[in-house]
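Note that one protein chain is taken out, while the other chains of the complex remain in position.
Naming follows writing order (A and B), and every chain is counted from residue 1.
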Amino acid sequence: MHPQTLRILALAAALLATVLFFSTQIDGYLSERMFTRISTSAAVILPIAVGQAIVVITRNIDLSIGSTMGVVAYLTGDYLSGHPELHPVLVLCLAMGIGAGIGAINGILVAWGRVPSIIVTLGTLALLRSFLVEYSDARTITTASLPQWLVDLPQANAFSIFGIDVRVTVVLALASAVVMGLCLSRLRAARRFFAVGSNPDAAVMAGINLPMVTLLAFVLSGALAGLSGFLFLAKFGNITVVAGMGFELKSVAAVVVGGVSILGGSGSMVGVVIGTVLVDTIDNSLTRWELVSEFWRDALLGFLIMAAVTVDTFMSRQLSRLSRKES
Amino acid sequence: MTKLGIALGLVASLMSSAVMAEAVKATPGQAVNMVLLPKFLGILPFDQADRGAQEAAKELGSTGTYQYIGPTPENSAAGQIEMLTTATTQKQNVVMLSNNAGDQIAAVAEAAQAAGTKVVTWDSPIPSGKGESLFVAQVDFGSIGTVMADMVMSMTGGAGEFAVLSASPDAANQNAWIEAMKKVLAEDAKYKDLKLVDVVYGNDQSEESYNKALGLVDKYPDLKVIMAPTTVGIVAAAKAMQDEGLCEKVKVSGLGLPAEMVSYTMNGCAPEFALWSFVDLGYLTTYTSYLLATGAIKGEVGETFTAGRMGDFTIEADPGREGAKRVLMGPFTVYNKDNVEAASK
Partner (left out) sequence: MTVLELQHVSKSFAATQALKDMSLAIEPGEIHAIVGENGAGKSTLIKIMTGVHQPDRGEIRVGGVAVTLRGTQDAQGAGIAAIYQEPMVFPDLDVAENIFISNRAESAVMNWRRLYAEADLLVAKLGVKLDVRRAASGLTLAEQQTVEIARALSLNVKVLIMDEPTASLSAHEVARLLDIARALRAQGVSVIYISHRLDEIFQIADRVTVIRDGSHISTKPIAEVTPEGLVHDMVGRAIDSFAVKTEASPHGAPVLQMQGLGRAGVFRGINATVHAGEVLCFAGLVGARRTDVALALFGIAPATEGEIKIDGAPVTIRTPAEAMAHQIAYVSEDRRKMGLAMTLPIFANISLASLGKLMGLFGLINAKAETAMAETYRKQLAIKSADTRVEVGKLSGGNQQKVMLAKWLETKPRILIFDEPTRGIDVGAKAEVHNIIRTLAGQGVAVIVISSDLPEVLALADRVLVMREGTQAGLLPIEEASQERVIGLAAGHDMKGAA
């Protein structure tokens, strides 16, 4: 069996075990309501995790993703309060466009400025936040200033099956993962993300335009952070300068738990989706679990991420040993 | 300090309070360089405090400089420490600090004092009181406990379960308020049917606060009120209840800004919440700092001074923090659908 397939199965098993465990611990856990809670909460993080995964696959990291999301949520909300008539599709384009623009700045600095991505995006993380502080002038975007369709969006159902409501925001987030997943496995251009992350020197020798691929990864990451920003705006309505803080770490956690190699070159969108849902399920379930106090929750989550990486490293070492034996 | 020293100090302070029965008035037009340092930049309450501080500085005709500077949100604690250090090396006369760095900042504040820069805290004090000249308290922390308990009383009809959604686990002011509320609940028999079931933290993040609020509802099916003594938390909780159609069942209350809360108060999700004026807090802090920096007051317990349009205030021992001194502003306004719309304009 392919190591990636095995990894996905292991992740899915971990998710199932988590759900089963909490269903014995928390009353009414396996309910439609919990499905809505977790799915809508994971939906905000998912696009950002997908974007982060693309960047990580190219052997980079995007730490500015949370700030990007905050800036997008604020700017989009701000624009909407002046132009409430803007068509929803255009609003989505606006959000993703702003995100892509920010991603392009990161990408250009990393690709052509030859500055390591961790430095560049650490810089833009702070810069964007400062920009937001300056720009917002301490004004809060409130639901009152947003058009009604946007305020209602988080409650809108795309469809229901067996009494389980699947919200429009969940469908939007999943769509981003599915589209990117298809691209990554089917599009020649997207396969270059893996090539670049797997062996940058070889990529140059193989005639791949390394800077262009890097730029594209950051632009996509920015655009997807824009989508998350849009979902954030719709869901929380109240946007202040702290919007999206800490999401960069959440996205890295989801990506790493989802089996994307932090050293670049490998990973799958199925893994990222399961990783995101797993991290969010644990986070959401722990807040409802009486046995664990507030302070242990973060520690447990941190432990989970470390365990995931350790198990992953151990497993891939065993697998490569196995495959060597076979050959 | 020797026993004699303590005795002398006591006598001196008694004497000074006797002598200074008359409120000290500021002499305008002196040069005082002031820095207003909020927890971080970019949210409304701190900008309101800045407005009040500017108003006071103008009235006082200070010929020194006035700066409103602060860290960005993701760099709050470290940024505050750095900025206080910078202010000290710049020989600022006084730094007005809304502390978000816990006791970590105490050493830097003590160094500032030693170098001649006064540190006056407002909104959120230095927990140990070290390095702090005075704390300008928005309200009596004990009385916030009472008001929070009373709001829960009125919303539950006197009996039922409620939970607290706070900011971060190490925010000095919120922690003090929650403790005060617990004390009131335990001591006064009229609250005996109110049950505080949990305290959770949303870290002043919309998303975390929102999820935590929903978590409380799921965990405690009989929950009647979520009390959020933080302006970010209260809006997120109200939005969560509204989104889930739970406003009839679970009410939200706490400390909030009228402009952000108006829709939730009008639709009944958050029928009652409280807040003091941050403009007034900035104004009073600036008056206090000016008087302290010009030497008109020493910052001793018992001293009384006049703070412009807000009237007379007296320095007293801070009942919540041993050895620390405070100036108590008070009171606060309770907002409901009768007054929230006017206040949100």
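Observations on the structure shown:
The definition used in the following text is that contacts are C-beta pairs under 8 Å (C-beta built on N, C-alpha and C of every residue); 3 or more make two chains touch, one makes a residue touch a chain.
Remember, it's a predicted structure, so these values are computed and weren't measured experimentally.
Although it is not drawn here, the omitted chain touches the following shown chains in the complete assembly: A. Among A:L30, A:I118 or A:A189, only A:A189 touches the chain that is left out of the view. Listed residues A:T121, A:S176 or A:S266: the one in touch with the omitted chain is A:S266.
Of the candidate positions A:G107, A:P154 or A:G197, contact with the unshown chain belongs to A:G197. Counting over the whole complex, chain A has residues 3, 185-189, 191-192, 194-195, 197-199, 201-209, 261, 265-266, 320, 323-325, 327 touching the chain that is not drawn.
Here is the rule we go by: only the chains that are shown with their structure count from here on.
Residues 40-44, 46-47, 72-75, 169, 199-201, 203-207, 210-212, 214-215, 218-219, 232, 235-236, 239, 243, 257, 259-260, 262-263 of chain B touch chain A in their complex.
Interface residues of chain A facing chain B in the complex, by the touch rule stated above, are 26, 28, 33-34, 37, 41, 44, 67, 125-126, 129-130, 132-133, 136-140, 142-144, 154-155, 232, 235-243, 245-246, 283-284, 287-288, 290, 294-295.
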